[in-house]
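The complex is shown incomplete by one protein chain, all other protein chains being positioned as in the whole.
Here the chain labels run A and B in written order, and each chain numbers its own residues starting at 1.
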Amino acid sequence: MARLVAKAVSKTYGATKALRRGDLEVEAGEVHVLIGSNGSGKSTLCKIVAGSVRPDSGELLLDGKPVTINDPQEAKTYGIGIFYQELSLAAHRTVAENILLSNLPGGVFVDRKQLVATASRYIALFDGVTGEGFSAGATVEALRPDQRQLVEIMKALSTEAPILIFDEPTSALDRAQVDRFFDILRRLKAEGRSIVFISHRMDEIFALGDRVTVIRDGETVATKRIDETDAAEVIRLMVGGESAGMETAARAPAANKAAAQTVLSVGNLSGVGFHNVSFDLAAGEILGLGGLHGQGQSAVLRALFGASPPSSGSVSLKGEPLDANSPRATIKRGVAYVSGDRRRDGVIAGRPILENVTPIHALKQRLALAAPSSLRDRAKPALEALRTKFAGFGHPISSLSGGNQQKIVIARWLIDRPDVLLLDDPTKGIDLSAKTDLFQLIRKLAAEGMAIVLYSSEDAELLGNADRILVFNGGGVTRELTGADRTAFNLYQAAYEAA
Amino acid sequence: MSAVEGTRKDAGFSPMAALKAPLMVALLLIVLLLALGEYLSPGFASAQQILRLLIVAALMGIVAAGQNLVILGGREGIDLSVGGVVSLAAIIAGNLMSGQDSGILLAVLGCLAAGALIGLINGIGVTLLRIPPLVMTLGMLGVLQGLLVVIRNGIPSGRAAPGLSGFVTQPLFLGLPGIIWLWIAIGLLMAFLLRRTILGYRIYAIGSNEQAAFMAGMPVKTTRILLFVLSGMFAAIAGICLLGYTGSSFANVGEQYMLPSIIAVVFGGTPLSGGKGGYTGTMAGAILLTVLQGILTTVNIDESGRQMVFGATLLLLMLFYGRGQALRT
C-alpha cells in the first residue's frame, strides 16, 4: 500500500488554475521525483500535502486512510516534512533556531544547550560543505543563498518525518553540497523514508530517483519508473503535444549585418555579479546570453537598464555615452527591459490592464493627463501584435493567465518603439503558446531594426532565436558562439566549462 | 474572450458584489444610522442637522484626503502628523487674519506653505532617509505639538475672520455652505487626479508594486514626497476651515483628526497596505464616522457608554472591510 496518495487534487487562485488534477503516489523507501515546467502546479501540490494550501477538491490518503490536513502543524503530526522552494526562514533568527523553529527544545524556556546540540547534529551532516560563516549561532540574514538553502534542508530533515518533500532544494547549491545532500537522501531512503523530490535538472533526477511523476499544465500526466524511461521521454511528457510548436531551427543571421549600424556598445562593464563584459550590438541583431542560470546574465541586463548601476566600464547608445543611473534615465534614451520575474518587476497587481500597459508611453510622451480612450487606442496595436487575450482594459491584470500578464508587460514597451530591447529570461513560467507568440514578435522587431539582447534559461530559445550567443560563466563571458557554432553541444560545453 | 477589445466592458452587475463594495457598505450604513438617529431622537435626520453633520464630516474628509493619498502610495504609508498640522494651521490662520477678512488670503497662503513644508520634511525623511512613515510622522507630531506651545505663548491667539466663519457655517450657494462646496470640489479633484492623470496611475502603481513602478521608470521617491506634501496641505486647509467652524483656535484642536482620518480612509475601502481604493469611499467613510459620532452625542448616555459603543461599533464595522489575508490560502 502506498504511504502517501494524493488523488485528483485541485486548486484555483482567482482566475488562475494552479492545479487541475494532481495525482501522486509515493511508496515507503523511494525517492519520487516530481517534474514539470514552471507553473505546472508542482509546488501547489506539495503545499497542499504539507497543509499550507487548502485544496479545492481531491483526496489525501496516508497508509490507505483518508486524512484532512488543516495546517502545516497538523501535517507534521502526520509525519510530513517539507522544504519550501521559497524557503521558510526567519532572517533575523539563528541557524539553530531556524532548524528547530517549530520544535524548540525545552518547555517554557528554550533549552539553548539542547538547541545547539540538536541543531549541530543536522549541521554536521553537511560538515565540510557548509562554507564560511556557517554555524549554529550565525543569523540567517548573514548567510549566502546556498547556505540558506542548506538551513532549509536541515529544517526539513529535523522533522524526522517519514515523508519528506523537497521542492527544488538544490537550485543554489554547489556540486559538493548537492553530492552530500544526495548521499543523505539515499541514506534516508534506505531507512525506509519516502522522499518527494522536485528538480529541473535531468542529471539529478536520473542520479537519484526511483520513480518520476510528470505534471503538465496542472495535471498529472504519467508516473514512470526511472529505469524504464529516459530524459527524452520525460521531456516529451513535460511539454506534451505542443512541443512541435517550439522553434528549434536556428535563425538565419541578419542578412546585411555588416552594414548594420552599432546601436549599443558595452566596454569592460563590471558590477555586482559580473565583470569585464564587452560587446557591440547592431540594429536588427538578436544577441543571446547563455550559460547556466545565475552566471551574471541578468545582472548585466539590469545594470544596462540602470536598475542596479554598474560600478565601472562604459556603455554607449547610438554613439552617445549612456549613463545607466536609473531605469527612468535609460528608458528616456530608448532602452527597454523585460524581466522574467514579472510578479516582482513587471506586474502592477490589482490595477487595470490599461494602467499596466501605459506607463512607458506616458513617460516617453511626458503625458500628464490620462485620457483612457486615447491610451486604449495607442495600446491596442501593441497588444494585438502579441495576440494578447483579455476581456477589457478596465479589468485587473491579475485576472489574466501568467502568459497574458507577461504579454501586457511586454506590450508596454512597444507602444513607443525602443532602440534596444533587453529581455531577461522573458518566458519564465509562461505557457508554450505565449512563448511562440513572443518569439515571433521578437524576430519581427529585429527584422524591423530593433537591437535585442536575449537572456534565456532555456537553451532552445537561444539557439532558435539569437544571431550570436555570449556564454556566461562565473560573471564573465567565456565564449562567443556565432554562425554554425551555435549548437546545443557547444552551448552546453561552454556553460559547464570551468570558468 | 475575444482577441483584443477596445472598449471598456465591466463585468456584469452583481448585487452581492455591489453590496460588498466599501462605498456601498458605507452609504448603506449612513442611511441606516440616519434612520436610527431619527428614531432615537426625532429631528436628527432633519435637513438642518444633516447639513451640520456634513460640515463636520467635511473637516474630517479634507484631512482624510491627504491621509488617503499617503496610504495609497503604499510602503506602510501613514501620516500621524496631520493632527498637528490641523492645529498649527488653525493657530497660524487665526493669528494671520486676526478677525479681518482682508487677512484671509495671506492666512490661506501662509497655512498652505506651512503644511507643504511639514509634508516636505516628512516626505524627505520617509524617502531619502528611509525612516518608516509611522516613526517619521510620529516624531513630526511631537515637534508640531511643541511648536504649538511656542506660538500660543508668543503671539496672542487670533480669531477667525467673519468671511471665513461664514464660508464654513453659512449657506453660500444652493443653501449649502462654502465648505461643502469646497469638499465636493476636492472630491472631484481627487477623483480626477486618481483616475484621469498619469500621476494618479503612478500613485496606485507605487502603492501596488513599488519595484515594478521603479522598473517602469516612475519617479518613486519624488512621487512619495509629493504625497506627503499634499497631505500636509490638505491638513492645513482643514485647519483653516476648522478655525472658521470654531471661531477661535484652542489647544490641540486638530488631534481629534489624527486617527479618525485613518479610519475614514479604511472605511472608505482603502486598505492600509495601499495600492487600491480611492477618495469617493473615503468621503463616505468620513460621513459615516461623523454620523456615528452624531448619534452618540444625541442619545442620552454617559460619555463612558458613548465611547464604549463607539469603539465597539468601529470594530464591528471593520469586520466589513478588507480583513487581512488568511495564512492558509
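The definition used in the following text is that a residue touches a chain if its C-beta (ideal position, glycine included) is under 8 Å from a C-beta of that chain, and two chains touch if they have at least 3 such contacts.
FYI, contacts and distances are computed from a predicted model.
Q: So one subunit is absent here. Using its UniProt record, which name fits best from "Transmembrane protein", "Phosphoheptose isomerase", "Lipoprotein" or "Autoinducer 2 import system permease protein LsrC"?
A: From the listed options "Transmembrane protein", "Phosphoheptose isomerase", "Lipoprotein" or "Autoinducer 2 import system permease protein LsrC", the omitted chain resolves to "Autoinducer 2 import system permease protein LsrC".
Q: Which listed residue (B:Gly43, B:Pro171 or B:Gly305) would be found touching the missing chain in the intact complex?
A: B:Gly305
Q: Which of these, B:Ala21, B:Ala35, B:Leu109 or B:Val143, touches the one chain of the complex that we don't see?
A: Result: among the candidates, B:Val143 touches the missing chain.
Q: Touching the left-out chain: which of A:Ala6, A:Leu45, A:Leu89 or A:Leu423?
A: A:Leu89
Q: For chain B, enumerate the residues touching the unshown chain of the complex.
A: That gives, for chain B, the contact residues 76, 78, 80, 125, 129-132, 134-136, 138-150, 152-154, 259, 262-263, 266, 271-272, 302-312, 314-315, 318-319, 322-328.
Q: Kindly note down the residues of chain A that lie in touch with the hidden chain.
A: Counting only chain A, the missing chain is touched by 50, 52, 71-73, 75-76, 82, 84, 87-94, 96-97, 101-104, 106-110, 112, 115-116, 132-133, 135-139, 141-142, 155.
Here is the rule we go by: only the chains that are shown with their structure count from here on.
Q: What whole-number Å value describes the gap between the mean CA coordinates of chain A and chain B?
A: 43
Q: Write out the stretch or stretches of chain B touching chain A in their complex.
A: Listed in rising order, the residues are 1-11, 195-202, 204-205, 208-209, 211-219, 275-276, 327-329.
Q: What residues on chain A touch chain B, complex-wise?
A: Result: residues 13, 51-54, 70-71, 305, 307, 326-328, 331-332, 337, 339, 344-351, 354-355, 358-360, 362-363, 367-372, 376-377, 380, 383-384, 387-395, 412 of chain A touch chain B.
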